[in-house]
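Below is a slice of the complex: some chains, not all, each in place.
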């Protein structure tokens, strides 16, 4: 990471304000996501204070994206009909200026999702979120990871993330031991979290939905994305204190997402 | 609500008998439900004492509806193939007199499911279950809620529920702080429950499956539907006593559904 000095770009107070705004507005977050994590993602959004709506069929997805507060498009299990709904949703979001997050799960060598990710990345997402291998693959630098796992470090993806942010116009977030968030100019690292998040399925996917929820809270997608990551890390740390393994971690993590106050987030966040 | 006097229409003893009958028969409940809540719904049915079967593909759904004890059709994520299976299932249920529940999730402005809900409501469900906004939308009174959330109160939907019950021939149940159940003539309110049920995804959807399970226990769908709601509320209350948040609430709720005896239900139910 670049430095452990506090971030020049985002302050803990801004994170607290973003969480307060999210809780006050209960944003309607539309999710087109994979079949593995729909339940967990909806529960994470409810715990955070959002209102999830998994509207992912053609004929509905586009109309709904125009009224939703924000949108998540996650490519984990992109069957034909859901892929069509994703195109509708992205078009609807674009027309209505609904901010949206693209999560290019496991792209690289897998053909359907890799082509779809390139197409959607060109459609103007506000945020692109993934692990290092996914970001490297979307930036065209490497061939992707091992299934949904990253085989690259966040540091190795830093240059590609910055480039991808510049070329796409999106904020790019790379998850890892420390998370990197950049808009191509500013770079913020979010520290903390828990390795248990990588031992439950959907840890990364649901973070994409939380990014979408925070996108509705203010005008700067970099601040929103950093707030989502810092909040998620703080909740994971709190849950890990009392978890006896990945099974008991998951419900405690949801409890922590529901319990952490803006003031607690301000105190817990470690940015550089 | 109309009154806090004990219901003239359903007694606590009838609820206890229904639960006893459910546990004794372990009814085979077929579910065509949305991808977000399939897992939770199946676990709820198992906890209650039923036997869930998520048979939702064309070529199977109709045959199975003829042998199932009851059926749930939930419109949360109605892709093309599942919608075709729903039509098959409803036809099979009709031919075999299998009782079934329609849950018109988030209808109103969403086109695919709203048209499908109207079509299915005309096919003779035994029970229609939803939140106030969904019932108002199905009755043609309003345009629906905010995604899966109700923006209307149960009281505001009471007249529409009674009308819908009369026109459709179904028992209509409206979930809210107190739940309303009506067959167009009788009205019963079920009190209690916990707000935590609204903080986990599938709280309402799984209740539809529980209604289906109870439908197999006796000839009066009003009694069965009231029993399902009262049992669900009692379990939610018990779980909420020890939950530290929505994450720990969910497993405790399943435990409570499995643990509550007919006698405990008789003592806990508050009807008016």
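Letters A and B mark the chains as written, and numbering starts fresh at 1 in each.
One rule holds in what follows: a residue touches a chain if its C-beta (ideal position, glycine included) is under 8 Å from a C-beta of that chain, and two chains touch if they have at least 3 such contacts.
Quantities reported herein were computed from a predicted structural model and do not represent experimental measurements.
A single sequence accounts for all chains of the complex, and while 2 copies are shown, the assembly in the file contains 3.
Methods note: only the chains that are shown with their structure count from here on.
Centre to centre, using the average C-alpha position, subunit A and subunit B are separated by 33 Å.
Remark: subunit B residues 34-37, 39-40, 76-81, 106, 109-113, 146-149, 199-202, 244-248, 250-251 touch subunit A in the complex.
Residues of subunit A touching subunit B in their complex: 28, 30, 35, 38-39, 42-43, 46-47, 51-60, 63-64, 67-68, 81-82, 250-259.
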